[in-house]
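Missing here: one protein chain of the complex. Every other protein chain is in place.
Letters A, B and C mark the chains as written, and numbering starts fresh at 1 in each.
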Amino acid sequence: MVLAVKSEGLKIGYLDEQDNVLWAVKGVNLEVSEGEIYCIVGESGSGKSTVALAISGILPPHAVTEGELYVYGNLVIRGESRSYEKIRGRLVTYIPQSPGTGLNPYLTLGDQFYHVLKSLRGSTRKEAKAEAKKYLEMAGLDPASTLDRYPHELSGGMQQRAAIALALSTGARVLVADEPTSSLDAHLRLQIANLLLRLREEVKLTVIFITHDLLLASRVGDRVAVMYAGSLAEVGKLREVLLKPLHPYTSMLVDVIPTLGVKKQLKCYSGEPPRPGSNDEGCPFFDRCPYRFSKCAAEKPRLSLAEGDRYVACWLYGNRE
Amino acid sequence: MMNKGHRSNLGGLGELARRAWSRSLRFRAGVVIVVVMVAVAILGPFIAPYPSDGWGAVPPKAAERAGKPPGPEFLLGTDHLGRDVLSRILVGAWLALAQSLAVISIGLALGLLLGICAAYYRQAIEATINYIAEVFLALPAVILALALRMVLGQGIHVVIGSLLLTWWPWYARVAYVYARSIAEMEYITLAKLAGVPGRRILVRHIAANVLPPVLVQAITDVGSVLLEAAAINFLGLGLPPDAPDWGIIVQNGFKYVISMPWISLFPGLFILLTALGFSMLGDSLREELDPKMRRRWRLWF
Amino acid sequence: MPVSLNYLVRRVGWSIATIAGVVILSYLVLVLSPGDPAVKWAGNPRGPGAAKAIENARKELGLDQPLYLQVLNFLRMAFTGDLGISIAYKKPVSEILWRGLAATLELLALAYAIAIPLGAFIGVMASLRRGTWLDGFIQSASLVLANTPTFWLGIAIFMVLSTSGVTAYGRVDTRLALATGFRSITGLYLLDALVQLNFPVFLDVLARTFPPALAVAAYPVGVCARVTRALMADALLEGFVQSAVAWGVSRRAVVWRYAFRATLAGLVQVSGLAFAYSLVDAMVVEYVFGRDGLGRFLFDSVNTSDFRLATGLIIVVALFYVLANTLADIVQALVDPRVKL
Partner (left out) sequence: MWRAGSTVTASSKPVIELKNVTAGYYTAEGFKTLKKVFKPAITKIDLKVNDGERLAIIGESGSGKTTLLRVILGLLPPLRGDVVVLGEQIYRVPARLRWRITRQIGYVPQDPAKSLNPRLRVAEVMAEPLARTDLSEKEKAERIRDALRIVQLHESILDYYPSQLSGGMMQRVLIARAIVHDPEILLLDEPTSALDVSIQAQIINLLCSIHEKLELAMVTVTHDLPVAQYLADQAVILYRGTIVEKGPMEEIIAHPRSEHARLLVTSYLSGLNGLDRINRAEGVSAGIKRETQR
């Protein structure tokens, strides 16, 4: 199987005001195969968005990197050096978190398509317009009424559809969606998720879907990686992971989701995720884990094969290589 | 989980200055310039090589050395009357600082008070203060100085008066804009709902948050005020023509600019340097206030 | 997207109110200051016919009327463009000031035609290379430019030119103008020369306007560069810049069509403020370079105690100031498609 995205010991941090590095991603080994929908689930500060930015090549200027990241075999991050020239828009494309800020407010949608297509393929305005029509229709928008509009003239759901159309128009094979629905109302959330599923069938994409919403992930994903405090806690087939979580953190996530129509007592786990930059001796989940023992405090567990193709970073599972 | 050291409260200017000092070369340069200038302003008359307004001990003799270029005897040369330019600059330093600092401090206090009141009380108070500020903002200081000069005659009151009238509305505006954005914060609503007295909301909630950015702005502006004061004096609208103000010295030298360029050159440099010092201070402090303005930056595309 | 009438009406109304305030203020300054306003209004209180002039002034000013009527009367006169007759020039003040304003505007226009593009370009370059030596240099240089006393810079340029034998004094070589039959229609010599296809005069005017324009441009170059750099720092971190980069939009388009476009509104606003501020700079530089602009009338009004000229000057400058800011605000609104006016 071809690996679309692969990382080895990927570490990403941000320089703070005192020029210290706060590590947001602490050594992540990802393997995303071609054609699958790979969900990365985690709470805020887990580093999931940073991974998304790294793959799509838009880490902010004060980011620091270590380790390696490959996209279709191209080395894009190698230690401090990053090179995305042939990657951005050509191999990887991106759906922004909030459609309101992800689209250029000063250009009409048509112009935005033009700039993307001109940069990637040297299209003329006319060609770009034809292409734009195609992709807007795919995303469920009426090209005639949207092409000459500015983003602020569209509703939130339409903006996100437009962003998706723009992302697809690049023709890239890997789509990174960074919480594409978190700013939308519930019923739109579902529409957008369904749209992504449909498009992925039509265009044959590899999708990396970043979300904090397990329910949504359960709807769209093939495989899932659960992140906690900058490290992967658990990786596996989405159904298996959610039905039988192995890592205590995953099971906590499942436990605390309020679900409609199921009135169960929400289990209360004390504590909060550590902030980026806190020490990483031992297991990051140690403070909150109900099953912790002495080894957990001393040594950080590494992601290792637990059963089938499930990978867990937890000492409960022996942590065999 | 608490970590106290993570990001301390954006407290006072002291904390800000400490951070800027440790990180910004420009801030340190600014501090050095400002400290030196303040020292010169205080000690000027005592360290000037030729006291008594550059004449030296025996004024009549001075006339014989008119128009000497810079050299070991007169470091920055002498003017057309034989006065030592360096001595005049040193003696006049306090004037430059006194004019600009007086304007900034009074203008800042007035502007803050009115700007915050306008933002908090709204309605008629807001409209009135904004209108008055707008009218005075429409008048450049030099033009106001012209009016005051014609009505009241020459003197330092023209400089300070005209600058004050044009600078307070600027602070009122800046404070108003900040205060408006803060007045929309939820914590103001919470305090109002809880029945916290209005004055306490004004002071503890609004003013406390408006103050740091406006103060930083004021430090930057000392330079601008200095420049404007110099321009007013240069045009002969402010201080009398024999005062050792830097702007006036430049004006005196202007008539001899071809034959004795040093008379105008050096006081102008001092104006530039002092204004630059304050701007550097304010500029680097502002950069500290804005977390986005990080130092290192690599282009990511 | 068209600017709605609503915003225009409100903005212009506010500006008119401001001007009215300035007019009232200038009148009050005149009347409420110590001394007899009629004497001041008449100008020179000594000499033959002084008593009559004072009497006339008193009548003309309506000083026997209640204050609010006087103010209203003055307002009416000012808004119809009647600023009285100058004592020193024995000509209508509005006519004198218009010629001065034209000269000053010409200088300012040239200065800003240089300053804004240059400042913006420098600022963008600095923001793209933040933290490098180039950025440090640009930042320091723009700080120095923004803090240079303009009158001093004008003197310095004048001195350098004089010692190297270039004359940049006055607005035009009168002999050349006479010889080529140049006539000023609008008061803007560059425009007039161009319309009359009088290229020798055009070049001469340009050569004489350019050095003072450089002095005036120093401040806005510094300000624009710094503002652009700061605004670009924000703009480059915007979500839409990020996504454009991720979609593979070329660097040039991202910088200019996306990020710089986002700084435009702020840049226009700051330029408007600086433009108004530069008016005074231009007046001072005009004095240094011996141009017959507003700066000269500023001096004349002080030296001859010409109160009418002075009040007229105050009103004209305020008008200019407000106009520049109003225009900047309107342009700023036009620039942003999101602003629904």
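In the analysis below, a residue touches a chain if its C-beta (ideal position, glycine included) is under 8 Å from a C-beta of that chain, and two chains touch if they have at least 3 such contacts.
Predicted model, so just to flag it, every value in this text is computed and none were measured.
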Original post:
Of A:Glu43, A:Glu68, A:Glu127 or A:Glu153, which residue touches the hidden chain?
Top reply: A:Glu43
**OP:** For the chain that's not shown, point to the residue among A:Leu246, A:Cys283 or A:Leu303 touching it.
**Re:** A:Leu246
Subject >> In chain B, positions touching the absent partner >> reply: 1-4, 6-11, 185-187, 189-197, 200, 204-205, 208-209
Original post:
Which chain A residues touch the hidden chain?
Top reply: 43-44, 156, 185-187, 189-190, 212, 214-216, 218-219, 238-239, 242-246, 248, 251-264, 266-270, 272-273, 275, 288, 291, 316-317
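As a convention for this text, only the chains that are shown with their structure count from here on.
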Original post:
What whole-number Å value describes the gap between the mean CA coordinates of chain B and chain C?
Top reply: 23
**OP:** Quick one: which residues in chain A touch 2 or more of the other chains?
**Re:** 57-58, 60-61, 88
Subject >> Contacts with 2+ other chains: residues of chain B >> reply: 295-297, 299-301
**OP:** Within their complex, state which residues of chain A touch chain C.
**Re:** 53, 56-58, 60-61, 88-90, 92-98, 101-107, 112, 115-116, 118-120, 150, 152, 163, 166-167, 169-170, 172, 176
Original post:
For chain B, which residues are in contact with chain C within the complex?
Top reply: 26, 131-132, 134-135, 137-144, 146-152, 223, 227, 230-231, 234-237, 247, 250, 254, 257-258, 261, 264-265, 268, 271-272, 275-276, 279-280, 283, 292-293, 295-297, 299-301
Original post:
What residues on chain C touch chain B, complex-wise?
Top reply: 14, 17-19, 21-22, 25-26, 29-30, 33-34, 40, 128-131, 139-140, 143-144, 146-153, 155-156, 158-159, 162-163, 226, 230, 233-234, 237, 245, 251, 254, 276-277, 279-281, 283-284, 287-288, 298-299, 301-302, 305, 307, 310, 313-314, 317-318, 321-322, 325
